[in-house]
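Apart from one protein chain that is not included, each protein chain of the complex appears where it belongs.
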Amino acid sequence: FSEPRTVVLAYSGGLDTSCILVWLKEQGYDVITFLANVGQDEDFKAAKDKAETLGAKKVFIEDVRAEFVEDFIWPALQANAIYEDRYLLGTAIARPCIARKLVEIARREGAQFISHGATGKGNDQIRFELSCYALYPEVKVIAPWRIPEFYNRFKGRKDLMEYAQKHGIPVPVSPKAPWSMDANLMHISYESGILENPKQHAPADLYMMTKNPEDSPNSADVLEIEFKNGRGNHGVGRIDIVENRFIGMKSRGIYETPGGTILLKAHLDIETFTMDKEVRRIKQGLGIKFSELVYNGFWYSPECEFVRHCINKSQENVEGKVQLSIFKGQVYILGRESPKSLYNEELVSMDVQGDYDPCDASGFIRINAVRLASPQPAQSSLSMELF
Amino acid sequence: FSEPRTVVLAYSGGLDTSCILVWLKEQGYDVITFLANVGQDEDFKAAKDKAETLGAKKVFIEDVRAEFVEDFIWPALQANAIYEDRYLLGTAIARPCIARKLVEIARREGAQFISHGATGKGNDQIRFELSCYALYPEVKVIAPWRIPEFYNRFKGRKDLMEYAQKHGIPVPVSPKAPWSMDANLMHISYESGILENPKQHAPADLYMMTKNPEDSPNSADVLEIEFKNGRGNHGVGRIDIVENRFIGMKSRGIYETPGGTILLKAHLDIETFTMDKEVRRIKQGLGIKFSELVYNGFWYSPECEFVRHCINKSQENVEGKVQLSIFKGQVYILGRESPKSLYNEELVSMDVQGDYDPCDASGFIRINAVRLASPQPAQSSLSMELF
Amino acid sequence: FSEPRTVVLAYSGGLDTSCILVWLKEQGYDVITFLANVGQDEDFKAAKDKAETLGAKKVFIEDVRAEFVEDFIWPALQANAIYEDRYLLGTAIARPCIARKLVEIARREGAQFISHGATGKGNDQIRFELSCYALYPEVKVIAPWRIPEFYNRFKGRKDLMEYAQKHGIPVPVSPKAPWSMDANLMHISYESGILENPKQHAPADLYMMTKNPEDSPNSADVLEIEFKNGRGNHGVGRIDIVENRFIGMKSRGIYETPGGTILLKAHLDIETFTMDKEVRRIKQGLGIKFSELVYNGFWYSPECEFVRHCINKSQENVEGKVQLSIFKGQVYILGRESPKSLYNEELVSMDVQGDYDPCDASGFIRINAVRLASPQPAQSSLSMELF
Partner (left out) sequence: FSEPRTVVLAYSGGLDTSCILVWLKEQGYDVITFLANVGQDEDFKAAKDKAETLGAKKVFIEDVRAEFVEDFIWPALQANAIYEDRYLLGTAIARPCIARKLVEIARREGAQFISHGATGKGNDQIRFELSCYALYPEVKVIAPWRIPEFYNRFKGRKDLMEYAQKHGIPVPVSPKAPWSMDANLMHISYESGILENPKQHAPADLYMMTKNPEDSPNSADVLEIEFKNGRGNHGVGRIDIVENRFIGMKSRGIYETPGGTILLKAHLDIETFTMDKEVRRIKQGLGIKFSELVYNGFWYSPECEFVRHCINKSQENVEGKVQLSIFKGQVYILGRESPKSLYNEELVSMDVQGDYDPCDASGFIRINAVRLASPQPAQSSLSMELF
């Protein structure tokens, strides 16, 4: 081709994607960089300058925090989204947010290629690329860490440093933390490096988003729930887990999600207070499905769209206030109230009979026992178990 | 009948079941009392004397703590049993343990009747009776709080007190707590009374099994997991929820489950470490089913027996050690190790390629995108959503 | 009360509900009868006259066929609703249709009571009553077959006949079929009587809605799907099953659902043709839930409303034509076409490579094998199984 091909690179400003920027130029691409502000702690101006210096044809930095909250965090909260019972999916929901903007820029700029610096063993490559393919089916993805010419040339950090020095890429002066991080306004994740040994405890100074509970205030904060940006004073939301990646490996991750954890606990509480129990059972199953889909990168899939629609429907009456206390790493629900409450104090009261006939319960129990009390073959084992 | 009918009464030693004991005698029954030691804080000797004084024909007090742990707590732990995302089912699993012994005594003593003091609006009546009907299909249950002659006669505590005084039943000297409790070695639950207002915060002095986190030690305990009797020094395991009873009411409960909470978190961790991810997905669904069944009183049902069997099968390789820290109401997982680990440090390492070809991920992602990237009707809405 | 209480009776015109009509009058009620035309073969004029003769204060006969199809059959079809893998729920979906009209009349006429002739062991009592309580929470239900004074007085058909003769109720001249039936435009069910022996084959002359396949035409009808009233010339839709009632008994039912069966098979076909596979997986689970809810009588429940909403959403692109052949009791799908098809002939063709790189499948398979090929503890049992 005489005409140069254009690639939009998801650029972080760090060593890896700076080297990728230069390498893509070497391969003959015009490179446009895109850096999303999802609330991470970053010198965006410096990153912009760096990309321009390194020869990016255009440099986009966009603040997507509002849509991150609106279109991604709220749906995840509605779903009580948790992967494998513990991980609140802070990175997994940021990826489709970033990818959507990436695609928007690529389409607008007429770029046929998208590139990123995600590794070949992780989940993020999948989350980025499935999002891109879904939203821009004709796009071609360039994933250098899966291209032999790239990963054989850059076998370790040392190779990247040498390449950086040779090509005028500013080299980080402070030593790299011995793990990798991903941060946004909802959470920070920590993985790899010394954390790859699952028995190795996390160093005390690893956590950046939450105070150490031992150093946190000696008195609780009592709140009615407020939706703020999620910086945490009380050490809430730290977890350390071994989880299952989509590609079939177990990996160890450490996460801190202070605001998200508080919101989740509050949402769980108000949801049970205002939602019919059988609707909630069904919705709980959909929430587990949603969490898997999002973790695996299928945000922009027909099934995830369908599940989001259903979960959203389930939330119509989920409103009210939750009072809670936050103290030393823990969230305590104290009380709740709602104009849409399905709680009926008179009905449930042990002191008032209300519009409830206790005799009905006898029939209810006996009918439920019809199936259990039959002198049937299946029961014989129970009898044996008994004596 | 000239021959007296015999009833085995689940006796607590308290005012209610003492009145029931005497009332059953009034109705012409021979009353045998049974009090199970499931680890609650109780003066069993005093209860025994009281029952005998009140005219019980026989008085049984049995220590079922070992079988409670062995046959009920362990299966619940294997299931990661949680009802409606929060309640660890400490009362729900004690009921079938007690009922099994009740039935054993009733059969041995030739009693055709079983009685209990559970109310007509709660879950425990169901748990007791379904267990009894399943294990002793011919039994007749006498639930005074559902019998009009009884509940119309005893409309409040005052009526019970008067009846007690009239019939020589010792009346409690200290005033009753303004809520009801159920305790065993795994947990204490608090409900009713002033707690029936879901907005009302729990009084600070309500909790009996855990220290207030604010008063708990200022340094963490670091453990390798140990299976102890579950008294909690660190304020771990307090929850306050509105939950859905089987009979269709929402009720508010406060629970403390210190040891159970620690064990659950540790079990979750070692399970993900040693269990295949797809087995775990299926097992997670079975665990949710198990929790509902147990909450609703179906421990002795063919389906619960089936689910327990399946969950038990899933645990064959779940072994290893979890290191954790307990501090101020929270449990922190620090690390884990296992001879049955499915974690493959070399495979997952970002620093070592191992026996893994990153190019494979490209094909994996593209095949997963086949369905998403088609220019199909279903995608049109996504495109619209995008711009 | 000096003022008479008013009851709306779901009246069939048969012996049972005629006796109930008179009996309710004996108990001092003003009786309004309601007979719904859901497409059954009935002399509605005769039933009207009969009810008036027997002293009904008002007699309502309403044609609800259109709303039965629109509001009940179509949602069930969308759900591919089948109970326990076989029963198409023809009676279960008619009950909430009839109950809705019953409630409408009761409210309009200021009646505080509703009555029906369903037995105390069946599903229909539950379906009627849950519908009534949901739509008219203050209503009182009178179910004579569960009232000792009634069922002890009428222990068999002979007692009813005597009562009928004594009270001028016309007595059926032709002997009753030795089973009971329920018919509507979608199906006929047969149960009880000689069918209670599950080994006893159904008599050849039992079926009224479908021709015996042996006597059916010797050439097939080839259709593009048409939505007609469901009378069947080809013997399609007969089943004989033992099913599980909500109240925990197994019962034997024989059903014929000619049109419904054809529609179901056609709908299954066009659905898979036009719906994303993962959406369909989720929707399949919701359909099973829907079927249970409807069978158990929970049409008017928050959860059934929620599930119907979700299923309805899933059907947005389910349109097209299905060609099928009907012959001797069987439906054969021949072909299908749709403007919303997700079938991509070029993509799937074995003769054209299309926009598909077969190499991708290698990566896809190897990544899927990462989890399976690890030399892990779990695999040892497989190896043992192998040799």
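A, B and C label the chains in the order they appear, each numbered from 1.
Heads up, the rule we're going with is that a residue touches a chain if its C-beta (ideal position, glycine included) is under 8 Å from a C-beta of that chain, and two chains touch if they have at least 3 such contacts.
What you see is a predicted model, and the numbers here were worked out from it, not measured in a lab.
Chemist: So which of B:His187, B:Lys211, B:Arg252 or B:Arg371 would be touching the chain we can't see?
Modeler: Of the candidates B:His187, B:Lys211, B:Arg252 or B:Arg371, B:Arg371 is in touch with the missing chain.
Chemist: For the chain that's not shown, point to the residue among C:Ile61, C:Met161, C:Leu223 or C:Ile239 touching it.
Modeler: Of the listed residues, the one touching the omitted chain is C:Ile239.
Chemist: Among B:Asn80, B:Thr119 or B:Ser314, which one touches the chain that has been omitted from the display?
Modeler: Touching the chain that is not displayed is residue B:Ser314.
Chemist: Under the stated touch rule, tell me which residues of chain B contact the chain that is not displayed.
Modeler: Answer for chain B: residues 247-249, 276, 278-279, 281-283, 285-286, 289, 298, 301-303, 306-307, 309-310, 313-314, 367-372 touch the chain left out.
Chemist: For chain C, which residues reach the chain that was dropped from this view?
Modeler: 80, 84-86, 100, 103-104, 119-122, 125-126, 129-130, 133-135, 137, 141, 143, 145-148, 151, 156, 180, 192-193, 196-202, 213-214, 218-220, 238-245, 247-252, 268-269, 272-273, 277, 280-281, 284-285, 288, 292, 297-298, 300-302, 305, 323, 327-330, 332-337, 341-345, 347-351, 353, 356, 358-359, 361-362, 364-366, 368-369, 371-375, 378-379, 381-383, 386-387
Chemist: Just the residue numbers, please: which parts of chain A touch the chain that's not shown?
Modeler: So the residues of chain A touching the missing chain come out as 276-278, 317, 340, 342, 344, 347, 356-357, 359-364, 366-368, 370-371, 374, 376-378.
FYI, only the chains that are shown with their structure count from here on.
Chemist: Same residues or different residues where chain A meets chain B? The copies count as same if more than half of the interface numbers are shared.
Modeler: same
Chemist: In angstrom, rounded to a whole number, how far apart do the mean CA points of chain A and chain C lie?
Modeler: Centre separation, chain A to chain C: 43 Å.
Chemist: Once you find the CA centre of chain B and the CA centre of chain C, what distance in Å lies between them?
Modeler: So the centroids are 38 Å from each other.
Chemist: I'd like the Å distance between the centres of chain A and chain B, where a centre is the mean of that chain's Cα atoms.
Modeler: A distance of 31 Å separates the two centres.
Chemist: What positions in chain A touch 2 or more of the other chains?
Modeler: In chain A, 247-249, 281, 285, 298, 301-302, 368-369, 371-372 touch at least two other chains.
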